[in-house]
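Pasting a structure here, questions to come.
With one protein chain held back, the other chains of the complex are shown just where they sit.
After this line comes subunit A, so read on.
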Amino acid sequence: MADSADRGRRRKKRLIIPPMKPGGRERESEQDNPQPGKTLVILAKPHHDDQPHSESASKPNEGTGKSPARTPEIKAPTVLLKTRDGNEKEGSRSSSPGNVTSHSTTAVSHSSRDVCSSTAGSCPASSVGQQPVYQIQQKSGHITGDDQKLSLLPEMSTPVKLVDGENLQWCDNAMEFLVDQTNFYVVGILGLQGSGKSTVMSLLAGQLGEITGRQLFKPETRELRERGEHCTSGIDIYVTSERMILLDTQPLLSASVMDHMVQFEKKIPCGTDYRATENALQIQSLQITAFLLTVCHTVILVQDWFTDPNLLRFIQSAEMLKPATPTNPHELSASIEDTTDYYPHLVFLQNKCQRGDFSPSTVCDMEELLLNVFQNSKLKHTGSVWMEFIPIKDESLHMEVANLFLLPEREAEEKGVLPNYRGHPGFNSLGRSLTQQLMSVPRSTLTHTALSEKNWFHYAARMWEAVKKSSLFLEYGRLLP
């Protein structure tokens, strides 16, 4: 198991920046609402009351019992430091996922405690123990109806379509759930069929539930799996109460998607330009990928085995084809650096990992392969997410670490007398760590100007159209066999 000392060492190496300005989020809120204070989001994260990593952490309403009872004040999660792009090397990562800021004094005490825990490093609660699972507090109790502001912030019960699966048209449904504030975080996911995209997205939303239960993004049902079919089609969107915008996508290069095209002689989306179905499929997959690389802060590439070289190459092809970040005509800069395109963080998530995957030497080999393969890619593939409990072989040599994270198969409760040796801290614990780390990834601005959620939506719609009409994909498609 992970020894905490080691974890501490790694953290220190990445230069922890102590939890940032308290109330960063509040300020955002104040912009939106003239009367700050009472209402806004009540999205308290469960208080990180030193309760050790309880398995029940992901159950809804656990922990929320405390905060509402305690104070009617706002609990806004501090949402990480926005660092300037390019600083990531220095690892400006806030390690204070449990940091709950609120008006007045509590903020101070919390943040100071976080400083302690993150810098001390050896505090076992610092990473695993903190509750990374954010929950939406029920609109009830202390929130009174007279607060109109509250109702301004829409809450989503299920994901809605962003791009419909039938003919890949943009859908405006999600607009009503977005507000005019700029502190949001877009996470997209990509992967082959059955790699667990929807499950991971549900995990990030804190709504994974029990293994057999309902989860936020619908995974493939058993029946679908028996038919070898996919579940998500097009792109689904869900906005969490922490203003994390999650984009779940249909599987890339999916035989099932292609089979649907073949079987139902569907009018092939993205155009009649690609006569061959397999080419249409590939272009469509490239377009979805390029789109995500354009509008997300972080893109997760999930795989359920390590690793399909074609997929790694595919991501880089999409990187090549993604539309240029539109430049602001007002700032025609003289230097090339200023007009560089936007590149998101890319996180390699290995899902359904087996015991052997977790051995440090295997993880090092995986990292090495990824670093080699993405060496010349501009996607930010290093330094923002890592396996906390796996020691680095040689710190001096490993200056860079690929954003590789391993999630094990979700296992049912251990029944035997002897617990199985798993080789990892368990799905729930790793899931929390992943969520935490993803939330802490430094967010660079997607465009040259800062966007609000609604701006982002319009921007994304524009980018989707741009991707669909891009001549680059046409040119690329013509070269396919």
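Keep this in mind: a residue touches a chain if its C-beta (ideal position, glycine included) is under 8 Å from a C-beta of that chain, and two chains touch if they have at least 3 such contacts; residues count from 1.
Just so it is clear, contacts and distances are computed from a predicted model.
As stated in its UniProt record, the chain not included in the shown complex is "Nonsense-mediated mRNA decay factor SMG8", which appears among "Nonsense-mediated mRNA decay factor SMG8", "tRNA (guanine-N(7)-)-methyltransferase", "Cullin family profile domain-containing protein" or "Anaphase-promoting complex subunit 11". The chain that is not drawn here is touched, among residues A:V160, A:M175, A:A255 or A:A466, by A:A255. Touch with the chain omitted from the figure is made, among A:D304, A:E388 or A:E453, by A:D304.
Residues of subunit A that touch the chain left out of view are 192-195, 222-223, 225-229, 251, 253-256, 258-259, 262-263, 276-278, 281-282, 304-310, 312-314, 316-317, 320-321, 324, 327, 334-336, 339-340, 352, 354-357, 362, 365-366, 368-369, 372-377, 409, 416-418, 420-421, 423, 472, 475-476, 479-481.
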